[in-house]
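Attaching a single structure in structure tokens format; questions to follow.
All protein chains of the complex are present and in place, except for one that has been dropped.
Chain nomenclature is as follows: A, B and C, assigned in order of appearance, with residue numbering initiated at 1 for each chain independently.
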Amino acid sequence: MLRFILRRCILVLPSLAGLLLITFLLIHSVPSDPAVAMAGDAGTPEQIARLRAQYGLDRPIWEQFFVYVGKAVTFDFGESVFSRRPVATDILQRLPATLELTFASLMISILLGVPLGVVSALNHNTWPDYILRVFSVLGIAVAAFWFAIMLQLFFAMDLGWLPLRGDLTSTMARPPRVTGFLSLDALLAGRWDVYLDHLRHLVLPAVTLSLGGLATIVRFTRAGVLDTLQQDFVFYERAMGYRWLRLVWVFILRNSVTATVTQIGLLFGGLIAGAVVVEAIFDWPGIGSYTVQAILTGDKQVMLAVTLLVGTVYAVVNILVDVVHGLLDPRLMEQG
Amino acid sequence: MSRVLGRRQVGGLAAGALVAGPLAIGSVRTVRAADASTFITAAGLPINLDPHQVYDVPMQGIMLNAYDNLYRYQNDPPQIVPWLAASHTVSDDGLTWEFKLKPGVKFHDGSPMTAEDVVYSFRRVLALALAPAGAFLKILKPENVTAVDPQTVRFKLDAAYAPFFAAIPSISIVNPRAIEPNAKNSDWGKSWLASNGAGSGAYKIIPTGYRPLEYLDMEINEGHFMGWGDNPKPVKKIAYRPAKESSTRLLALLNGSVDCTDGNMPADQVEQINASKIAFVQKDSVMKTFVIRMNNTKPPFDNINARKCFAHAFNYMGFINDILGGYATRDPYPMPDNLWGIPKDAKGYDYDLKKAKEYYAKAVAEGAPMKRAFEIHVQSENEQSVQGAQLFQADLAQIGITLKVVGSIWSTLTAAAAKPETTPDMWVHWVSTYFVDPENWVGQMYDSQFHGTWKASAYYKNPEVDALLRKARATVKQEEREPLYQDAIRKIMADSPDIWIYNSMQLQGFNKRVKGRRFCTVGQGAEVRWITLAS
Amino acid sequence: MIPALKVDGLKISIRTDEGIARVLDDVSVTLESGRIVGVVGESGCGKSTLIRAIMGILPRGASVDGGKIWFEGENLLVFSEKELNQRVRASRIGFIPQDPLQALNPVFKIGTQLLEAMRWHAPGSRRDHIARLVMLLGRMQVPDPAGALERYPHQFSGGQRQRLLIAAALACAPGLVIADEPTTALDVTTQHQILLLLRELVAEFGISLLFVTHDFGVVAELCDDLCVIYAGQTVEAGTVQSILEAPSHPYTRALLACHPDRADSFVGIPGIVPSPLARPAGCLFAPRCGDVRPLCREATPAQGRARSGAAVRCVQYS
Partner (left out) sequence: MSAILAKLSRDVPAMLGLVIVVFVLILAVFGPLIAPYPGDASASHLLRRLKPPSEAYPFGTDNLGRDIFSRVILGARGALTIALTVVGVAMLVGVPLGLLAGYRGGWLSEAIMRITDVVLAIPQLVLALALAQLMSPSIESAMLALSLTYWPFFTRIVYAETRRLSSAVFVDALRGVGASTPRIVFLHILPNALSPVIVRATIGLGFTILVAAVLGFLGMGATPPAPDWGLAIAESRTYLPRAWWYATFPGLAILITVMGFNLLGDGLRDIVDPRIRRSR
């Protein structure tokens, strides 16, 4: 098991290096000049030239790349030329919020999506199946930003049940920062009020973000269960008098979710991208809005670091997916 | 499977939310923050908190609340009034300026402010050479800022520069005793100050309540040197909660979870806010002009008739009245019409497609390539610039000119504007008030020595205009400068290098509990010390 | 004495996209207590549907159009799904599947799967269950019975897996065991060992065995009684001995002629089993029968009795 994980980790490194190279070249061929932006609206040409030299922006691109890689391996992703803060610090500050959001939405997707997928498969080609399929596809098809605004109008404005935006009521004092995850920090500080308030803020963005994943999970679970239902062992287990609920939710399900788990891994990359829009609309202080800001201002250091980060998260999640596959199906583990 | 499970479980699981849609705009529940002493603003935050690194509209909120400056613009129209300084003197040649500090000013850490701290602040600005340094870099060397005595600062300029005094309020005075312990490799503490405060202002930055671009908390500085006598019930805490989306910002104002928006409220939202029980829109004239630039080096824009053709093809009043809901004033000059130096006799260009056609014919006769496809670059994230361009596009199409609207972003546009070859045919932007002086507009937009900066991206060159602008810049007395600018502007307008459209009106949404706000075009009303929250 | 199982004139049809398929059309099988009956027929003639019908697990769209399934004096066809599951499957009818690898859930341990059935259908505690399983596995000559429970299906050989499933079928001490071609997936030697084992178990555990196969060799080796099915109909039924000595129905004769042990040269039966969707009039075997008469194509033959004592569905005997 450990060897299996280690091997996967080592295999990931060249991929990340490739990712970094491609992104670096791509981003550095963008013509926008950070020095101009740094000098600000009232900048003069002399100011700009000075800044360019100061930040090594006048060096050849290869030199810039190797300098960057040399630092990146020590988790130094440089300074954002705009905010003047170390990029690593900024990202660490914001990543927990995004992880909270994506985790919550993934939970919603899984907890709803898997049962719905199973129900859909058990009712294969009957009306419940049709209805579930159309609804799950609606989840993929609806434009998240439109849906988000509708949720805001209904739940935050008309009903006033849930907060409109942000991650905490403005007047509430934040607990001391320990883990960076506001929910955990609130619990560590024994601040139940903050914890509950935070969860209330989490609902609408998480629901919005969960839509696409929900549909994907329904659809792959459905296909997986349909596939499993064809297997001889299902008949055998019924003939052996297994209780129906346990047969479906334990013995069939475990055989059916392999593809779903793979999809959850792939979803994760998409979730972080989806967070860009959702975070902007709900003013969620995560990595998504930070990325958009960086792109809009042409902050190349941040764009690079974010790409690398998302790539890494993607790789880690996919290693986890392999591990889960192994846990679900002992045959895979033996093949290593 | 003969067994069918869960038909009944299928029901209305997903149904609820989607149906809600358009029905949802009925009564709005308000979720008033219970705290009557916290002022919550949805206005944007600057990219970092260091007033010597950033100088833009969001930074005004930091500069005016957390920091103090020697002089400050107050009131509407703006007057420059003594703030940290009690008074100043200037030598006749306009080179030596001395500022006398008020006594008893204390920084947030309790240490008293001296002339040395002012010297430190200016030297820091010059060393960092970032945005706010622009006005000073050419005329002021760091060693020429000195403390004559603990209460007196002296500046010796390299050359006479009239806008010097107008730019003095753009420099915040910082506390070296707070900064220096946190400085790394003589970086003037710029990493540290990017997320902390080191000022003397009416409010203190709470570093733990800050996440870049997301939120910022400030609390009242009871010991501010101005005292609180003029506002017995001030706001105790300022909570910046920027809203990134215009729709979210509006909703937050309407449900009472913020006390104000930023000053870029779209005109189309005004009616809706004023109709609500809880909020209203404050309208203020500002000095912020809206311009369509033409690249005068690219044919046919090197042809004056071609430029005039374009100038007559823009539907100024349609844009202002119908799209902006009348919340702007037509400004035919290359400068805000409420600033001194305007030649009131000069006539601008009006929307007249007949004239435009005539100039079109003239330009074609002179060999100008009017038939080629033109591009206008806009800031995609800014709805107004996009709409203006689209309106222009529709009108030009009527006189047979093809215009393509190209979306872009500010940093790309300013980078492109650095060279005449990469500068687009046309692009759209505003010129805000960095300091209240004609230099901020015509001086930097049409003096050819500024070619290469975005402000001068028309690449207009007229030696007579250059001479007039340079003379005005080196003259100290306003009454002597005024005719020079009027003359220059007449000449510039005759050449029609750009299309000047309007001077803005700032629209800012407020909760009705906000009282006592004071507005000044510089800083755009970001100063919170006057505000009281009614219960 | 009541028979352990008596399927009487069972008729089952399935609604499909192409139309109504009459998969079983008057099948009768009788299994006397303590005996072994072999159900023989080509693929597609309804053997699996028969098993599914007895277990009460019919595919979607299937309906029972007639007949009865008498089991220990009760008609299984009137049982609800719940009753079948709680009172019949595993506890009173054990099942041995055809392909043990396919039939075992690949991602659960053997122990988990076998104990899951016992959990609902065998008396006693989990510890008792484990003890009984270990005993049974030992009896089936599975090496290291206790360890076997902790292993996954793919970690056994084919023969061992079949022994596991025989043990599973007996785990809840049923009176009737249904075996669905349990030896087809095995090599000849293993096949022989398994058949010997089954033979012993019938006496030892006091069960009755319904054995479905297409192989007359296996029948001859194992069974007491025989029931030949063709196109969803019982065509000949009687004791193994009598039928093998004097097969009466042309289909039985043709099947026997195909068997490598008996055939002089390899001959197949010409033609194919008619589709359950489109069945010929008259005798269903007529199109392939070597001994066909004009009458065969007109009327459905009724059940008759041959000299051997076997029940035969052929005009020659009715």
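In this text, a residue touches a chain if its C-beta (ideal position, glycine included) is under 8 Å from a C-beta of that chain, and two chains touch if they have at least 3 such contacts.
Note that the coordinates shown come from a computational prediction; the quantities given were computed from them, not determined experimentally.
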Chain not shown: contacting residue from B:T96, B:Q387 or B:S448: B:Q387
From A:W62, A:W146 or A:W192, residue that would touch the chain that is not displayed: A:W146
Identified contact with the non-displayed chain, of A:I5, A:V250 or A:V310: A:V310
Hidden partner chain, residues of subunit B it touches: 21-22, 24-25, 245-247, 250-251, 266, 268-269, 272, 315, 318, 322-323, 377-378, 380-381, 383, 386-387, 389-391, 393-394, 397, 405-409, 412
Contact set of subunit A toward the excluded chain (per top definition): 14-16, 18-19, 22-23, 26-27, 29-32, 124-125, 130, 133-134, 137-138, 140-146, 149, 153, 157, 219, 223, 226-227, 229-230, 269-270, 272-273, 276-277, 291-292, 295, 298, 303, 306-307, 310-311, 314-315
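As a working rule, only the chains that are shown with their structure count from here on.
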Most widely separated chain from subunit A, with each centre as the mean of CA atoms: C
Separation of subunit B from subunit C, taking each centre as the mean of its C-alpha atoms, in whole Å: 87
Between subunit A and subunit C, centroid-to-centroid distance (C-alpha), Å: 53
Of all residues in subunit C, the ones touching two or more other chains: 57
Subunit A, residues touching no fewer than two other chains: 244
Contact set on subunit A toward subunit C in their complex: 231-233, 235-244, 246, 251, 254-255, 328-331
List of subunit A residues in touch with subunit B within their complex: 31-34, 36-48, 50-51, 79, 82-86, 90, 93-94, 112, 115-116, 119, 122-124, 126, 128, 131-132, 135-136, 138-139, 142, 147, 149-154, 156-160, 163-166, 169-171, 174, 176-177, 207, 229, 244, 248, 280-283, 285, 289-290, 293, 296-298
Subunit A contact footprint on subunit C (complex, rising order): 52, 55, 57, 85-86, 88-91, 95, 97-99, 102-108, 113, 116-117, 120-121, 152, 154, 168, 172
